[in-house]
Structures are given as C-alpha cells and as structure tokens.
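Every protein chain except one is present and positioned as in the full complex.
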Amino acid sequence: MLMYLQGKIVTQKVVAPEYNLLVIEQPAIAKAAQPGQFVMLKAWERRDLVLPRPFSLYRILPREGQIQILYKIRGQGTAEMARRGAGEEVELIGPSGKGITLPATGAIALLGRGIGAAPLMAIAEAAKGQGLEVYTFLSARERSLLLGEEDFARYSRRVVTSTDDGQEGGGRLLTDLLVDIIEKESPSLQRVYTCGSRRLARGLIPLQARYGFIAYVLLEEHMACGTGACKGCVCKVKDPARPEGYSYQKVCQDGAVFPVGEVVW
Amino acid sequence: MLMYLQGKIVTQKVVAPEYNLLVIEQPAIAKAAQPGQFVMLKAWERRDLVLPRPFSLYRILPREGQIQILYKIRGQGTAEMARRGAGEEVELIGPSGKGITLPATGAIALLGRGIGAAPLMAIAEAAKGQGLEVYTFLSARERSLLLGEEDFARYSRRVVTSTDDGQEGGGRLLTDLLVDIIEKESPSLQRVYTCGSRRLARGLIPLQARYGFIAYVLLEEHMACGTGACKGCVCKVKDPARPEGYSYQKVCQDGAVFPVGEVVW
Amino acid sequence: MAADLSVELLPGLRLKNPVMPASGTYECGSANVYNPGQLGAIVTKSVAPVPWPGNAPPRLHETTGGLLNAVGIPSEGVVAFREKVLPTLRQYDTALIISVAGETTEEFARVIQALEGEAGISAYELNFSCPNLGDGIPFGTNPDLLYQAVARARQETKRPIIVKLSPNVTDIALMAREAQKAGASAVALINTLTGMAIDVRRRRPVLGNTFGGLSGPAIKPVALRMVWEVAGAVDLPVIGVGGISNTSDALEFLLAGARAIQVGTANFANPLVMPQIINGIASYLEENGFSKITDIIGLARKGEEDWG
Partner (left out) sequence: MAADLSVELLPGLRLKNPVMPASGTYECGSANVYNPGQLGAIVTKSVAPVPWPGNAPPRLHETTGGLLNAVGIPSEGVVAFREKVLPTLRQYDTALIISVAGETTEEFARVIQALEGEAGISAYELNFSCPNLGDGIPFGTNPDLLYQAVARARQETKRPIIVKLSPNVTDIALMAREAQKAGASAVALINTLTGMAIDVRRRRPVLGNTFGGLSGPAIKPVALRMVWEVAGAVDLPVIGVGGISNTSDALEFLLAGARAIQVGTANFANPLVMPQIINGIASYLEENGFSKITDIIGLARKGEEDWG
C-alpha cells in the first residue's frame, strides 16, 4: 500500500564523482518495501520543480527503519537533494511498483550498468538472505563509476566487472561475461535482473531460451505521480489481444520490473 | 554608473527575529555608492524566482570594500538569502537610484519605521562624517524590532524611539516626537529623510513650511530591473505641466528618494 | 464556530466543500493518504466511448513551474468503466463527477447514454480537449462545435452538465456563453495550455506527440484571468482550475468568482494537498471573520469599477 510520509536524512555521502548515497529514516516504508520497488522523493520547496523524482531502493533495512538511495546527480532535482544533510526532512511517496519475486531456489544473475546497479543491491541482499546464489555483473565508463562493488561482493558468489576503457573485464559486454560464467560454472540460473542499459536488456532476450532463465528489466520512464494516477509513464508491452500487437503499461504501477521478452524495444 | 557584479558574503547575522544583517564584499559598488541608493540582489538559482530583489544600502564601507544590507525575511527570496552563509556568492546590480544630497551645514532628521531604518543608517553615517547634526527617530511594533539603535547613536546627537506597545516614547508618532525636539532644541534643521511608513511621510508635509526644512521620502515599489529599463516601478509625482496634474516617475531611477511634497499620496 | 465550507455548486447539488481533483490527476485510493469522501467531489479521468490507448511515450516533461503532458485520453472505454470502476467510486460519501471525452458529438452522447442507467452520478463534465475527428480542431476552440456537442449531450440527460473549457482560444467568455446557450449547467476552466519542448541534445521534440498540455503553477495567472473573465460574462457557476497548489492559490480563484476549485498537477508532489487546502480555507475564513465560504466568492470583484 502506497504511503505519503516524511523521512529524515540520517547521512548523505559522496560515493563517486556525481554519485551520492542517501540514508533515510522512514520505518513504515522500510517495513513495507520489496526489492525492485522505488519511491517518489521531494527534497525542495522550490516551485519551479513541480514533480517529485523516482528513485529505486538501493537498500531496504526494516530493522533499522531505514531505506537507502544511491543516485546520480543529473539535473536540478538531484542537485537539490545533494545539498540536504543529516537531520533534514524529505517527502516520500511509496513504496511504488511491483517489485520482484525471487525464485525459491537456485541462482540469479544481476547485470547493472552505471547507476543501474542501484536497484540490484536490494535484490542481491534479499536473494542472499533467502539462500540463493547471486552472480553480479557491473559495467561503467571507468573504474571509479563501478558502484557498490564491495557491498555486492558480500551478497554474491561472484562480482564480474567491465569498464569501457578496458581496465576491467577487457571492456567486454556484460552479457558476454554472463555467458562465460554460465558456460564455465553451470550455475542453476533461474532469473536474471538488469537495469541501466537498453542494449544489455535486449541482449538477454536470446539467452533466455538457450540457458533456461527468465530475464527481467527494471525500466525508467519520466514520472509525475509514481502511483498510477497520471498515466504518464507508459512503456510498450506486447499484447497479442490488440490489433497493434502491443498495449501501454504503466512503469510505475505495472513495473518497473518487466520480463525483457514482453517489452517492445 | 550601474554595474552587474558578484559579491561575496563576509558574514550574515540575525539581528532581530526575522531581521538579518548581510555583509558583502564588493569593492566597486562600495566605492561608487551614495547614501539612499540600493542594489538589486539575487542569491538563488531557482527558476521560480525570476526577479532580483531591491535592498537599500544600510552601510557603505568603501575602505573595507564592503556593503551591508539590513533586511526583513518576508517571502521566498528573502528566505533564500537568509540561507546563504559566509563565502557564498550573490549577484548584485547597482548602485541604483539617485541617492540623497546632504545640505552643506546644519542638522538633519531621520524618521524610520521598522525596516525603513535600513537606508537611514548610511545617511546618518555620511552626515556625521560631514559634520552635520543628526537627529534620529525610530519606531516599531515593539522594542526588539527597533533596528540599529546603537549604531544610530554613534552618528546622532539624539536617538528618539517609540513602540506601538507604548514601552518606548509612549507609543507616540515620530512626527510628534520630531516637533517636540524642534520646539525644545531648535536645531538648524535643513532636511528630513523618512522611510517605512506612508503615514509618517505624509505627516511631514505640513511641517516643512512651519519649520523651514525639506522632507524626503524613500519609496518602495515592486521592481523588475532596478535600472530604468522595464518602467514597472512607477509612483505618481505632481506635474503641473500635465492635464492630469501628475506624471509617473520611476522609483528605481528617478528616486527612490522623492520630496514628500511632490509625491501624489 | 467553524466556518461553513459547503457550496451549492448547482441547484440541487450541494458540495461539502469547494475542493475537488482535476480530471486525470487523481485516482481514489491510489495512495493510502486520506478518505476521498473528504473531498467536495470526486472527478474521474475522462471516459471515452470505446477503449483508447492514449499517446506514444514519452508523455511527460517538466518545465519551469509546469508540467507538459501528452498522455492523451487512455481509457478502458465506458463499458469497462461502468462495470469495473464506477461501483467502487460510488462508495465514497461525496459527489461524483464523470468526465466524458469524445472525438465526435455523437461520441459524447454515447458515453452519457451508457451511464444514464447508473445511480450515484452527480454530474458529467465534458472534456473538449480532443481534436474533433471531422476537422482535427478541438471542440474546445471552436464555438459552433462546442455548442453542438453540449446541446447534443443536453438531450441525453437531465443530470447537470459541466463544460470544461480550453484556454487555447482568443475569447474564453465567448466559449462560456456558447456553453450556457447550449444548456450547460456550469463551466470548469482551464484545461491545459498547448505547449512543447525540444531536446537540445537529440534535436527533436521531447514528447512522443510533439505537443503537450501545460499545467501547474506556471499557468495559474492565465487560468485566474480566464476565470475572472468568465465569471463576469456568464450566469453559470464557474469551477476554477489551473496551477492551484496551496490555500492561497485556491482563495485567489474563489475571490475571483469561482464557486469551486479543482487541483491537478499539485496532487503529484503532495498527495495531501487537497485536504490541506480544505483546512486552509477554513482557517482563512475564521481568521478573517467570515462565517461561510459563500461570503468570499467573487469578493475581489467588488468595486471592480474602481480598479479597472
């Protein structure tokens, strides 16, 4: 059930150039949230920024009553967020979206590009907690932008990285690196989750049948409400019942997690 | 000559509930400015606040290369200003307006209500520097809102105060208190400057002939440019040459100082 | 004593307070925030005669103080609406206004026909923002088309008809007068101003639909001016919409002559904004010595002659 609540900033720290980690005290949301869900956040009184901004839950800590957000400073909203410090309040709507459903047993793989790593951390932690094997694949432009590597290592059997400059993983595609691991280690891979790159998500489509997993992508769309009310955040999803062959689904309510094979790319 | 420059905040301090004193390093403006002039100030990137805000120069310190602004936190712009601290930059356009011309000898009186005291301080300091006698009259709702009393005392032969609650000056009108002093001390009063109350300014009109001084008022009008370009900040000034008997003058360029007798109230 | 917030919006339709959502910006119970029964009325997203998919994404873009939306009117169609949505909406203890969309005069009539057998509908609000299938010009900007569509809808129902006006016209008072002549019970204004944005990096329009509707605080001065004009031009209740984000905004519209107000874009950032405005209006009335809200409706027009 969606809530509209104040949260208090516990800490905010810079984790990489232009990337911040925000820790927020908000017990009700921490208790209700599932991995893959997100919140709408507002941290300003400025009337020029009329919309709250969507952010995935990077970590969900029900016992501490906290949620964490890993974000990239992109425009005016995130710049304002970055100015807030411990003790200040933010406004939150959430938890939004359907979140993910983990398989009962076996292994999962997480493929994140850049800030796309953010929602994967919560999934990694939950999967590990449930006794699943986690394989994490991270890519970015350069090493300093590989986010959360150490934390992922705690929850993963393996963390494989790749940077565009070739310093990590020879700059190879994460899907290729995934195939390597599958071929070498034959994990019992049930689900793959990806975020941060359309190319990565599309690259998973042909691999599903070959390796017997189902791949999901966490989509982004510009959002106004985050609660299903405005109908603004749609993506095209295959729909054989329609003459066009697709229908629009709301990323905020019907997603943000979608099977890669159902999205019209 | 008007300039558009950055200024660096030296200090900002709360001087009364909702009243702050801002000290800004800006040598060129400090050097060029005259008492009675003002600056247009912007201290935000928010695009909802499209206009800079006008503030009188409370003190002009050419040797220190500083200007000071005494302001009341009223709306969103002044609230943003109050959030800025030492070392942060503000944008300034100025010095704007004509400023005042002090008499060569004799005495002047200053009548300020509330934040209207702000521009009078720069006048007091200049007058004292020129060897004139200064009589200062300040009124406010209550004692804590009498602004700059101690500083005025340094430049004034006398500081007379009145508060609406009667704790000071029996709550009497400053014009009445002025008459008392004139009657008792017979100063050689040449000019009277007033700011912060239309009633005070109008009250000075009949006193001019009786006591042989000229009274000026520092007017306020909502401003966009502060430089004479937008023609938005007009007040009605008597103009016998026109059939209507008045014409519009720009507060920012033709004022903000006007003879009380010329303003159409 | 608490001030009386209730208004008789239309003869026989008394609202407990003058605050309601703008069509398409509020879903009952989508956030667990308050009981929608507290509102003066519930207004639905516009309902189309048949299922409509809406526009291609991207559908949203934020501008300075505003929101461009090119959602279009995605709709499950009136039949699905009647079977699946209406029953839950009727549960709330407040007035229910059904927003109706169409691309032809007949389509408006068809939606109304499909709903006439249903209980619990307080009024229809006709949304004329869709281009007319015939000539592509929105009903809302063509006085003759508007007249025809309202007159046709009037034949279908005895229920109150609220005509929602588009601001993209030269003469909003003329449109309101046409609505009145055609039998409208009230007018609501404004719908969104047509706008667009260009992505400078990709060098193409941001929105999938190129054009979108601008809403939010940016448009409030235009909305208020049009409400002022219309309230002075027709003898119908006026509902004010456009950029209302807080109590002070809402009061401006009431003082200009609106008998009720709708809140749209502001719901997104602050899901509690409508109850906050209801409370805020009550406080304003009490602090200023008014015993009932009707005392302030149109009050800024008193002595209108004096100030132009």
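A, B and C label the chains in the order they appear, each numbered from 1.
Everything below uses one rule, namely that a residue touches a chain if its C-beta (ideal position, glycine included) is under 8 Å from a C-beta of that chain, and two chains touch if they have at least 3 such contacts.
Only a predicted model underlies this, so the values are computations on that prediction, with no experimental measurement involved.
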Omitted chain's touching partners, listed by label: A, B, C
Touching residue (missing chain; options C:Ser6, C:Gln38 or C:Thr64): C:Thr64
Hidden partner interface residues of subunit B, rising order: 1-4, 42, 47-52, 91, 93, 221-236, 244, 247-248
Hidden partner chain, residues of subunit A it touches: 47-48
Hidden partner chain, residues of subunit C it touches: 56, 63-66, 68, 141, 168-171, 193-198, 200, 203-205, 208-212, 214, 217-222, 224-225, 228, 243, 248, 251-252, 255-256, 284, 296, 299-300, 303-304, 307-308
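Basically, only the chains that are shown with their structure count from here on.
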Arrangement of touching chains [line / ring / star / complete / other]: complete
Centre distance in Å when subunit A and subunit B are each reduced to the mean of their C-alpha atoms: 56
Rounded Å distance, subunit B centre to subunit C centre (Cα mean): 47
Multi-chain contact sites of subunit C, meaning residues that touch two or more partners: 64-65, 217
Multi-partner residues of subunit A (each touching 2 or more other chains): 47-48
